[in-house]
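See below for the structure under consideration.
A protein chain is absent from this complex, but the other protein chains hold their places.
Coming up: chain A.
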Amino acid sequence: MLTILALASIVLLGIVPQQSEAIVIYTGWERHALVGSDIRLSCSFFSWRWTSEDVTFSWSYRPDGARDSISIFHYTGGAPYVDNKGPFRDRLEFVGNPARRDGSILLKNLDYGDNGTFTCDAKNPPDIVGRASSVRLLVFEKVPIQAGVITGAIIGAVLGLLVLIVVIYYLMRFLVARRVFNLSVSKHGRKGKGKEGSQQRQLWRPPPVTLLPLTS
């Protein structure tokens, strides 16, 4: 009975995902880079199927303001094919790991003409229905600081400093009060109550009630 149940569940699991089969591709949304630097454009996908041997990745590039996109990278049949005629010849390198569903590429020595949209399309047969994902590349001379970073940093630093000062103030007060108390107790301890005095030196214990009227 149990074996029949197990077999039925395996069969059902094999049949049901047919409807939810769609590959989901993840790239970044926007990437900022400095002129002359290198950038790694990451692309990975999620698929209900195991990664097949015929998995393919392809990257295409559309410059800012242009209408058409050109293909700059293709990985198929276990081998990567990089651009050797287009704008990225000798500047493109495949740094992904298709077995781990990673189809990232490395662009070297960026220039202002590389501003544009890069689209990654991955296919994991038989899981081929999916939407390609695009990442926008912006090349700057100097990387701009995002809005609000300095504001947040200043506010956080000042408030943190304030909290630190308050904590240190109360810590100093506590330590000074404790030292004063220990000194006054040791004076009383030497007069006659030797046992109590020696006990007080070992740990901080709450003061015994008899000492309170003497200190006020």
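As a working rule, a contact is a pair of C-beta atoms (placed from the backbone, for glycine too) under 8 Å apart; a residue touches a chain by one contact, two chains touch by 3 or more; residues count from 1.
We adopt the following convention: contacts and distances are computed from a predicted model.
Chemist: Which one, "Epithelial membrane protein 1", "Chromosome transmission fidelity protein 8", "Prolactin receptor" or "Proteasome subunit alpha type", is the UniProt name for the chain you do not see?
Modeler: Answer from the UniProt record of the missing subunit chain: "Epithelial membrane protein 1".
Chemist: Specify the residue from the set A:Ala6, A:Val95, A:Val158 or A:Val180 that touches the hidden chain.
Modeler: A:Val158
Chemist: Can you work out which residue in A:Ile10, A:Ala99, A:Ile150 or A:Ala177 touches the chain that's missing from view?
Modeler: Considering all chains, including the one not shown, the answer is A:Ile150.
Chemist: Touching the absent chain: which residues on chain A qualify?
Modeler: That gives, for chain A, the contact residues 144-145, 147-155, 158-159.
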